[in-house]
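Please see the structure below; I have some questions.
Note that one protein chain is taken out, while the other chains of the complex remain in position.
Think of it as A and B in the order they're written, each chain with its own count starting at 1.
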Amino acid sequence: MSTKVVMEALSPTMEEGRLVEWKKQEGDAVSVGDVLAEVETDKAVMELVARAGGTLLKQVVQAGTTVPVSELVAVIGEPGEQVEAPAAPGGDGAPTPAKKPAPKAERKAEQGTQPTPDENRPTSMPPAPARGPAAEGNGQAALPQKPAPAPADRSGGRVRASPLARRMAAERGIDIAAVEGSGPEGRVVARDVEAARAPAAAAAPRAATVRASDGAPYEDVPLSQIRKTIARRLAQSIGPIPTFYLTTEVDMERAWDAREALLAAGGEKVSFNDIILKAVAMALRQHPECNAWWQDDHIRYWNEVHLSMAVAIEEGLITPVIRHTDLKSLREIAAEARDLAERARERKLAPEEYTGGTFSVSNLGMLDIHEFTAVINPPEAGILAVGRMAEQPVAHGGAVTIRRRMRLTMSCDHRVIDGATGARLLQTLKGMLENPLAMVY
Amino acid sequence: MATTAAARPRPRGGLDPGLADKYRDWLRQMLLIRRFEEKAGEAYSLGKIGGFCHLYIGQEAVAVGSLAALGDDDYITCSYREHGHALARGISPQTVMAELFGKAAGCSKGKGGSMHLFDASLGFLGGHAIVGAHIPLATGMAFAAKYRDTSQVAVCYFGEAAVNNGAFHEALNMAALWKLPAIYICENNRYGMGTALERASAIYDISERASSYDMANEVVDGQDVLIMHAAMERAVQRARTAKIPTLLEVRTYRFMGHSMSDPIHGHYRTKEEVEGQRKRDPIALWSQRLIAEGLMDEAAIKALDKEIIREVEEAYQFAEEAPDPEPEELYRDVYAEDGGGRGTADTGS
Partner (left out) sequence: MAVVTYRDALNQALREEMQRDPDVFLMGEEVGVYQGAYKVSRGLLDEFGPLRVVDTPITELGFAGVGVGAAMVGLRPVIEFMTWNFALLAIDQLVNSAAKMRYMSGGQVGVPAVFRGPGGAALQLAAQHSQAFESYYAHVPGLKVVMPATPADAKGLLKSAIRSDDPIVFIEGEMLYNTKGEIPEGEHVVPLGRADVKRSGGDVTIVCHSKTVSIALKAAEELADEGVEAEVVDLRTIRPLDAETVLSSVARTHRCVVAEEGWPFAGVGAQVVDTIQREIFDDLDAPVLRVTGADVPMPYNKHLERAAKVDSAKIVSAANQVLYRGRDA
């Protein structure tokens, strides 16, 4: 089984990348994590890393080619394996440049709902660049990062479908696995197959972002077919939690100023970490799709924000939780964080004080770590790793100047969070830290 | 009262020489039952007969003497210890043995077995294996006779253990209430499986049960075929002419165990008791009587016995060689094959 390598969104805003140089050649052995190629993004030259091991069977694009995010660039597989290398179709399931979607691209290729993708198109010439959600022209469109109803999967990736839906799909040549199920636990039922046949129209992005919260602490959303497949395949390729990482760099000058002003005003001593916690909480409010738990057969989207805060203790690490972080003032957060951290070090936390978080923040900046990747704290779907704030020469206002900068790296459980989803959270977070008023906007 | 001697005076008097053939035939029937049951026991021990198998040895005079008093149109139902009644009613030893062997040639096509012998053409309407449950059935047959205003009688054989069962009382009450031509023959062989009568019934004389329903009743010595026959003739007469039922308590004894899995004398009775009862073996009693009356001599009886042993052997061979039911028989006879009743509309099965 070959694995397709696609252009990844290596920056939050990246829509396409130029493949600068292949670091592995066709026939080379490849291990997970090996650098396959260098890619120039809108911001920097980044490394495109292998997500699967094997042999680089095919370089689909030549060095120097600019490739839209999520389009196929290479295939990894067993030596001698036949490379069918289908053209990656134009529209991706995700509404924006997807972040990481090797498997997803493959998934697309299997989707029979697109009546006739360009199956014979030379793979070296990817079709039109992926665009936003509007680009998707098939019944699948309703499958954004937001997991639509989606299948619980107790049987190892088996598609849940009613017998009638299976029969109809078979009769119509529709791949049942590609049909989004609207029945209980994502069961594909007859009307879904009907809808899959009828193109376009139904493509209104459903459940895009806003989930009504009607007072419930969370909402359980069944797994869609795609969500399920992503979960399964990524877990296979990487480990129990198929993690990917997003890094951004934040200008902290204004946050610095704001903190100085607060300190000058007296009262509770607010740390940068407190500010980051508040900002993360507020950003999660805007991006609840990252404020979620992977629950094996469904995803639990929390309507409440409870941030886990990694605290190093003698025996290792513990993550006390600041409940309803988004609803608390900076001052309250500062006080609670200090209290929790102290009691954590004294091992005096009650179990309920270090469980139940919906998202984590880990900060190693005080230990002079420039940037790092943190390990996800399941069932949470994301964790933010905060690096050291440091003065650096950067281009600013047309001149190189020294500014306080900080790198944030978010680890995402790809079963829950897609590349673009996580990227948007980081984007919001960055905006808040660079303009703290945005937190209360 | 541990013996089977009749509690009432035995009718005496000589045999009617004009009925000599009939008397000899009773001996013949009793011998047939005895030899047949012995062979059945042997076949059971060889695995030729499966399931339960309840032998009638010791009680032969009851079936033979009573059935001899019936006409061709009368109805007979029995409990599951009914090989002897089937033979005495005239079902051939071949088809009875074949039924025990579960063969297609059996009187119930191999689908009934030892406990469910049927021959509708002889009015022999089954051995029934739920204790007491066939007593209402026989009552229904008697009801049918009354309904049709025929002179038929319906006879029901059951053991003394059945009289403590509700079906017995419900049926006898209705039979007496409605004046049905039914004859209930309680073969009191003293034990319901291993439970002695006095350990199960508050009343020792089962015939007294009939007084609850103001029903005619008699206690009969079931080891004496002549007495049995005479009592049955009186009961039949009552049924046919007076149109009333009778309960006959027939005192008899089972020489064998309850079933093949029960030793002749288990924990519930002594060897001495069985030996004592064997002294009143109905076949020996009747043989002596025939010899005494000059109707047969010992040599003739020996010859008869030999002939019967050969007949039973042939029945055994017949059963052995008879084919099993066809596999299709599995689904036959669950519902009426023609799918319709009288003239319409039933889609059947």
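Convention: a residue touches a chain if its C-beta (ideal position, glycine included) is under 8 Å from a C-beta of that chain, and two chains touch if they have at least 3 such contacts.
On a predicted model such as this, the values are computed, not experimentally measured, just so you know.
Visitor: Of B:Y23, B:Y75 or B:W286, which sits in contact with the chain we cannot see?
Guide: The missing chain is touched by B:Y75.
Visitor: From the list B:H116, B:R209 or B:R269, which touches the chain that is not on show?
Guide: B:H116
Visitor: Which residue, B:C107, B:I283 or B:M296, contacts the hidden chain when the whole complex is considered?
Guide: B:C107
Visitor: At which residues does subunit A meet the chain that is not included here?
Guide: Residues touching the hidden chain, for subunit A, are 162-167, 182-184, 189-191.
Visitor: Even though one chain is hidden, which residues of subunit B still touch it in the full complex?
Guide: Counting over the whole complex, subunit B touches the hidden chain at residues 75, 77, 106-112, 116, 118-120, 125-126, 128, 130, 133-144, 146-148, 154, 166-167, 170-171, 173-174, 177-178, 332-338, 340-349.
In this text, only the chains that are shown with their structure count from here on.
Visitor: How many angstrom between the C-alpha centroids of subunit B and subunit A?
Guide: Taking the mean C-alpha position of each chain, the two centres sit 88 Å apart.
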